[in-house]
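If you scroll down you'll find the structure; I have some questions about it.
What you see is the complex with one protein chain gone and the rest in place.
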Amino acid sequence: MDNTTWIAIISIILAGITTGFGTMGPALAEGKAVATALTSIAQQPDASPTITRTLFVGLAMIESTAIYCFVVSMILIFANPFWNYAIEQVAGK
Amino acid sequence: MDNTTWIAIISIILAGITTGFGTMGPALAEGKAVATALTSIAQQPDASPTITRTLFVGLAMIESTAIYCFVVSMILIFANPFWNYAIEQVAGK
Amino acid sequence: MDNTTWIAIISIILAGITTGFGTMGPALAEGKAVATALTSIAQQPDASPTITRTLFVGLAMIESTAIYCFVVSMILIFANPFWNYAIEQVAGK
Amino acid sequence: MDNTTWIAIISIILAGITTGFGTMGPALAEGKAVATALTSIAQQPDASPTITRTLFVGLAMIESTAIYCFVVSMILIFANPFWNYAIEQVAGK
Amino acid sequence: MDNTTWIAIISIILAGITTGFGTMGPALAEGKAVATALTSIAQQPDASPTITRTLFVGLAMIESTAIYCFVVSMILIFANPFWNYAIEQVAGK
Amino acid sequence: MDNTTWIAIISIILAGITTGFGTMGPALAEGKAVATALTSIAQQPDASPTITRTLFVGLAMIESTAIYCFVVSMILIFANPFWNYAIEQVAGK
Amino acid sequence: MDNTTWIAIISIILAGITTGFGTMGPALAEGKAVATALTSIAQQPDASPTITRTLFVGLAMIESTAIYCFVVSMILIFANPFWNYAIEQVAGK
Amino acid sequence: MDNTTWIAIISIILAGITTGFGTMGPALAEGKAVATALTSIAQQPDASPTITRTLFVGLAMIESTAIYCFVVSMILIFANPFWNYAIEQVAGK
Amino acid sequence: MDNTTWIAIISIILAGITTGFGTMGPALAEGKAVATALTSIAQQPDASPTITRTLFVGLAMIESTAIYCFVVSMILIFANPFWNYAIEQVAGK
Amino acid sequence: MDNTTWIAIISIILAGITTGFGTMGPALAEGKAVATALTSIAQQPDASPTITRTLFVGLAMIESTAIYCFVVSMILIFANPFWNYAIEQVAGK
Amino acid sequence: MDNTTWIAIISIILAGITTGFGTMGPALAEGKAVATALTSIAQQPDASPTITRTLFVGLAMIESTAIYCFVVSMILIFANPFWNYAIEQVAGK
Amino acid sequence: MDNTTWIAIISIILAGITTGFGTMGPALAEGKAVATALTSIAQQPDASPTITRTLFVGLAMIESTAIYCFVVSMILIFANPFWNYAIEQVAGK
Amino acid sequence: MDNTTWIAIISIILAGITTGFGTMGPALAEGKAVATALTSIAQQPDASPTITRTLFVGLAMIESTAIYCFVVSMILIFANPFWNYAIEQVAGK
Partner (left out) sequence: MDNTTWIAIISIILAGITTGFGTMGPALAEGKAVATALTSIAQQPDASPTITRTLFVGLAMIESTAIYCFVVSMILIFANPFWNYAIEQVAGK
């Protein structure tokens, strides 16, 4: 394989792994947070506005870590500086 | 193997792994959230509208991480920039 | 091995793995959801219509992640663009 | 080894793994669901018709993921398009 | 090694693994189900006919996943299409 | 190594692994079932005939999965069709 | 290495592994069963004859899986058909 | 491969892994913290200002570890001193 | 290495592993059984003769699995038929 | 690859791993500490000044272990004595 | 390496591993037994003679499995029949 | 690679791993200790001086194990005797 | 590498691993025993002499397994019979 191919392959691999595994943690954490929210509402229905507000802030914070992963995947597929450098090298050769 | 084949293989592998493993976390998280919702409804039937509404928002949020994985798989199979580059190279040769 | 064979092998491997492992999470999650539903019905028989309705929505949502995996497997076996490209290359050679 | 043998081997491997591991999740999930059903019946004998009905719907849903795995195994052994292609190639050579 | 030997070896390996590991899940699930049944009978002796009936239906369902694994092993040892093809090739050569 | 040796080795390996690991699940499951039976008898001595009867049916069902593994091991050691084929090939050569 | 040595080595390895790992499950299961028996006797001293009788039946059943493993080890060391075949081949050569 | 390519590949791999795995811990920790906050609010609604304030300080502290990972990934992709050195070496050659 | 050395090495390895790992399960199981016995005596001092008697039968049964492992190790070091065969071959050569 | 490249690669790898994995422990520990603080405040609102003060001292102590990891990463990227030695060797050559 | 060296190396490795890992199980089991003894004494100070006597019998039984491992290590270092055979071969050569 | 490079690489690797993994245990242990301190203060506010004093002694003790790891890393990077020996060898050559 | 070096390397590796991993079990077991002792003293201050005496006997017993590991490490570094044999061979050559 030539250099360009290697970089392409590695970019594909990491794009998949980063999203595939990196979303596991946030998903489980969100599941836990949502589950607790439901228990709390059932236990104290009067506090449900405070609970849902805190829940949404928390979910946004957790979702942000999933988005870091998705962003890295997208950068690796569509805005990869190493790939750009490599195809310039090939073009300029 | 030539370069095109390598990229095809790697794309197939990651497409499968990203979806196959990446949906594990969301599935478990959704199972947990649904299970808690049912417990909560049984415990406090009067709050069931609030609970189901919060549940559906939460499920949508968790499902979003599964969809990130599915999107990455579909991009790798049907809109893969590295693959497009490779078959252009072959065609132009 | 030639290129076509490699792509065939990898497609078979991932088709099996994606379904074989990807259905583990949903199965466990559904088992958890069903189990909780039964507990909840036993605890609050009057709420059983709400519980079973919420359960079926939840199961459908969880099943959807199992179906993503099955879809990817079927695409890899029967509608694989990389395989189609490869056998066209062989045919056109 | 020649190409046909490789495809045969890989198909055997995946057929075994997909069924062997893929049935683990459903089996455990069904065990959990059945166990909870028995607890629930013991706790609330009057609700046993609702419980067993919900149980059987749930078991069918969980069993469906085991069947996806078995279906993929059977396709790989008896209706494998890659294998058919390979033995046609050998026959036509 | 020649091709026939490879296929024989792989078939033996998978036959063992599929049964050896694939029966682990069902065994544990059945252990759990039986254990819960005993607890339930001790807790509510009057419901024992319903409990044992539900238990046997559940055990049959769980046993079915163990049987899928055993069936795949037996197919791989005694009715393996890839092996039949291979020894025909050898015989016809 | 020649082909016969390979098949012998693989058969030995799988015979050991299938029994060695495949009996782990049933053993643990039986331990759990027996343990629960003892707890149940201590809790409800009057129901001990029903409990022991259900226990023995359950143990037999669980033992069956251990026996599947033992059967596969014995087939691989003493009635292995691949080994028979191989030594016929050697004898007929 | 020649073929005989390979078979000897593999037999030694599997003999050790089958016993070394295969007794882990039964040991833990027996520990659990004994522990529960002691708890049950402490809780309900009057039922101790029934408990110890059920315990011994259960221990025998669990011990049987450990004995399957030990039997396979002994067969591999002292009554190994593949080894017998191999040294006959050497002797007859 | 030449040296530049190796450095590019390794940078891509670590950028993906650092973010993909490094966000798992913070995500789970945040999920736990949010979940406990909700439980606490439900249990003691009067203390909710103190709780949410402490929660946000804690989330910021935990998020900081996720950001360390993201920063290292970005440094490796866009401000990598080893990469800069390598392409200078290539340019100056 | 020659054949004798290989057999010696493998025998040493398995002797160590079989004892080293195979005693883990029994040790833990005995720890559990002893611990429960102590709890039970503390809870019901009057039943201590029955408890210690049942405990010693159980410990003997568990110890037996550790002894199987030790026996296999000793056979592999001091009464190994494969080693005897090998040094006879060397001596007779 | 030449020596400089090897050192660069290894430095990148360890920089990523040290931060990516080393922040997992602190993140989880902080999540646990924060969660307990919230529970404690809810349980004893009067002690909240003492609790938050102890919490912040504890978080600082835990964060210090995350910072050790980040410091090692930064040393490896920007103040690596081995790298400096290597590029001096290259420059002086 | 020559044969003697190989046997020396393997003996060192296994001596270390057998003791290093094989003492893990007994240590944990003894920790558990001691811990329960302390709890039981605190709960029922009058039964402390029976408890400590049963504890010491149990500890001796558990320690025996650790000693099996230590014995195997010492045999491998100081009374290894394979090593003795090997240095005799060298001396006699 | 020459010898100097090998030593440099290994030193970098171990410096990273020792700190990256070695701080995991202390971090979790400190998290646990802090969490329990907070629970204890909430439960018994009057004992808070004794609790915080014991906590700080304990944290210092735990932190010491993290510092052992950091010290080993720093020795490996900045005061490595093997590295000093190696560059002396190179300089003296 | 020559034989002496191999034996040196292996001895270093095992010395480190045996102590590094072999002290993990005892450390955790002692932590558990100490923790239970503290709980027991808090629960029954009058029994503290009996408890601390039993604790110290137990700790000594557990520490003995850690010392087995340390002894094996020291034997491997400073009184290694294989190393002595090897350097005698070199000296006598």
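Going in written order, the chains are labelled A, B, C, D, E, F, G, H, I, J, K, L and M, and every chain counts its residues from 1.
Here is the rule we go by: a contact is a pair of C-beta atoms (placed from the backbone, for glycine too) under 8 Å apart; a residue touches a chain by one contact, two chains touch by 3 or more.
Just so it is clear, the model here is predicted, and its values are computed rather than measured.
Not every partner is drawn; the one left out touches subunit M at residues 1-2, 4-5, 8-9, 11-13, 15-17, 19-21, 23-28, 30-39, 41-43, 45, 48, 52, 55, 59, 63, 66, 69-70, 73, 77-78, 83, 87. On the side of subunit L, the interface with the absent chain consists of residues 3, 6-7, 10-11, 13-15, 17-19, 21-22, 24-26, 28-33, 35-37, 39-41, 43-44, 46-47, 50-51, 54-55, 58-59, 61-62, 64-66, 68-69, 72-73, 75-76, 80-82, 85-86, using the contact rule stated above.
The criterion applied here is as follows: only the chains that are shown with their structure count from here on.
Shared contact partners of subunit A and subunit L: not a single chain qualifies. Common partners of subunit E and subunit L, by the touch rule above, are absent. Between subunit I and subunit M, the least number of touching-chain steps is 2. Residues touching across the subunit E-subunit F interface largely differ between the two copies, under half of the numbers being common to both. Rounded to whole angstrom, the centroid-to-centroid distance between subunit C and subunit K, based on C-alpha atoms, equals 48 Å.
Taking each chain's centre as the mean of its C-alpha atoms, subunit E lies 21 Å from subunit G. The residues of subunit E that reach two or more other chains are 11, 13, 15, 17, 19, 21, 24-26, 28, 30-33, 35-37, 39, 41, 43, 55, 59, 66, 73, listed in rising order.
Shown here, the protein chains touch in a chain-like sequence that does not close on itself.
Chain pairs that touch one another, listed by label: A-B, A-H, B-C, C-D, D-E, E-F, F-G, G-I, H-J, I-K, J-L, K-M.
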